[in-house]
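Structure below; questions to follow.
A single protein chain has been removed from this complex, and every other one stays in its place.
When the chains are written out, they are named A and B in that same order, and each has its own residue count from 1.
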Amino acid sequence: MSKRIELKDLNIFYGKFHAVKSVNMTIEPRAVTAFIGSSGCGKSTVLRSINRMHEVIDGAYVEGQVLLDGVDLYDKAVDPVRVRRHIGMVFQRPNPFPTMSIRENILAGVRLNNSRISKSDADELVETSLQGANLWNEVKDRLDKPGSGLSGGQQQRLCIARAIAVSPDVLLMDEPCSALDPISTLAVEDLIQELKENYTVVIVTHNMQQAARVSDSTAFFNLKAHGQPGELIEYGPTEKIFHNPEQKATEDYITGRFG
Amino acid sequence: MASTETGATSESLPQDPTNDLQSTIHGKARLGDKVFRNLSTGSGTLILVILAAVATFLVGLSIPALTADPEELQYGAFWAYALPFAFGTVWASFLSMLFAVPVAIGIALFISHYAPRRLAQGLGYVIDLLAAVPSVVFGLWGINTLAPLVRPLYVWLADNFGDLPVLGWFFAGPVSGTGRTILTAAMVLAVMVLPIITAISREVFLQTPRLHEEASLALGATRWEMIRQAVLPFGTPGVVSACMLGLGRALGETMAIAMVLSPASVISFELLTPSNPNTIAGNIALAFPEAFGLGVNQLIATGLVLFVITLAVNMTARWILASRKEFSGAN
Partner (left out) sequence: MTATTMPTTTDNQLTAGQLPRFSAIAMLVVVVAVVAGVMALFGTPAIGAVVIVSVLVFLAAMYALSWAVEGSRRAADRTAGHVVTGFFVLALLPLVSLVFSTVAKGLERFDVQFFTYSMRNVIGEGGGAIHAIWGTIIVTGLATLISVPIGLFTAIYLVEYAGSNKLAAAIRLFVDVMTGIPSIVAGLFAYTVFSLILGPGTNSGLSGAIALTVLMIPTVVRSAEEMLRLVPNELREASYALGVPKWLTIAKVVLPTALAGLVTGVVLAIARVMGETAPLLVTAGITASMNINPFADPMATLPVFVYYQYMTPGVPQDPFYARAWAGALVLILIVMGLNAIGRFIAWKFAPKTGR
């Protein structure tokens, strides 16, 4: 289930623009890894390159490797669509499908791929996914209501449930709490802690307290100057990054001297 | 540098049964994706093909009318035949714009800045309804209701202005007995293009930056002064192109002219007489059922002339709109 991700000399480009420069890191399974850094430093881009979502933008390409348990995701024979069934993603703003009910949203990953699923299997999948996202008790009586009728935090947990319903190995989260109120944020953070039992979780966040609270390892990204590519400055156990960073830039960022 | 490893894994893995990840993420482009992409690209290309076909057919079938000996042509030499209609087209459209533009701008201002907010959208729909009325119904209305209604006015105009210098060129008698003159046709055209101009102008006026408006009002300007200082200068390019789009519609409009006008093949500025210059579109509609041989080609050639005129007008309008980023239409 949970798998190890290795980034090897990863460079990411948007056309001529060099967005991220030679990232090397190993993301451990059954752990939460946080990406922090100022806006535009490329942390979201690195995150998206892990399940090849950045390719949605025209002209985006990478050099280097992303290995999932040793398998190169950028091998020529690899179909990016299938990669995403192994590596799920949760976005900044909750984005349930507005035309679908809560139940249909959970089944979206299955149904949208034209796969058949029996009624009993579907019921089970909906229940386990919603329970996995700590949402079952709140919505079990209104599974046929539109997903867009839920609160922001519920919608985000619905999106997480939708992502885990396709049983991925990895969950990528791109600032999953930035559009939520504090109480909903807490609920999602609790959920993230539980999710690492079964998944490799990578989370991009602007909120340093959040990174400190939920993550086991933290990676700090930064750019040398405006217009330069983003770089991985420091990567290590969260404890160390927050209390005893090796790099001056990391310390400045952590202590809020720039950002 | 890491390529050796990649090569090794991708070659060795098919034989490695323990790693099923490899097999589940490898795959070729899907049939569905290919079909969808090709269908969409094909449809887009088909539009270009259709337009190319329209141009080719029109040009191809026009050439015989332009090159043939005038003696053989059903309607005689081409340019002598087409010129009065080209004049009529431009003249009728010009007259209709004379009526439509001020009224349309007035309505647009009324909806955007005068009418109560809650009513504004409904009033907009009412004007849009005008655009939904089929042109043949406008034709019926023009010939049956409007023409008799305005004839007394024409008589009065001819009596009072017909003998004056300059004005006499336009208002000279004898007044048409039916009222079916180019002035009536232009009024019908004006009503038809009104919703087009109104709709776009309204949008443009509504996009006036709130800050400009408030800055003007804060200086103590009345509403009309605010409109003159902020709304109109901001909206002018949009309104100009709206008018040109309306003009494009007026140039090509067929039925209102074919039904309302009592036509002749003349070049004349007189507005009230029974002999009025016909338009290209109106003439095609009237003459086409009886045309034969090269006559058909001649009518098609006049159609080509019309196409070129409208194309020029429309492109100018689009160009003005496009050069104004604020009004992109989408957002």
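Here is the rule we use: a contact is a pair of C-beta atoms (placed from the backbone, for glycine too) under 8 Å apart; a residue touches a chain by one contact, two chains touch by 3 or more.
Keep in mind it's a predicted model, so treat the numbers as computed, not measured.
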Neighbouring shown chains of the undisplayed chain, as defined at the top: A, B
Full-complex contact with the absent chain, from A:43, A:103 or A:162: A:162
Residue in contact with the excluded chain [from B:109, B:242 or B:320]: B:109
For chain B, the residues touching the chain missing from this view: 30, 32-33, 35-37, 39-48, 50-51, 53-54, 57-58, 61, 102-103, 106-107, 109-111, 114-115, 123, 125-127, 129-130, 132-141, 143-146, 149, 152-153, 191, 194, 198, 216, 219-225, 227, 229, 248, 251-255, 258-259, 281, 284-285, 288-289, 296, 299-300, 303-304, 306-307, 310-311, 313-315, 318, 329-330
Sites on chain A contacted by the missing partner chain, in the whole complex: 51, 53, 56, 58, 81-86, 88-91, 93, 95-99, 108-109, 111-114, 146, 148, 159, 162-163, 166
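Rule of thumb we're sticking to: only the chains that are shown with their structure count from here on.
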Computed distance of Cα centres, chain B from chain A, in Å: 50
Residue ranges of chain B in contact with chain A within the complex: 1-2, 5-6, 9-10, 13, 19, 21-22, 24-30
Chain A to chain B touching residues, read off their complex: 3, 8-9, 64-65, 68-73, 75, 77-79, 81-83, 85-86
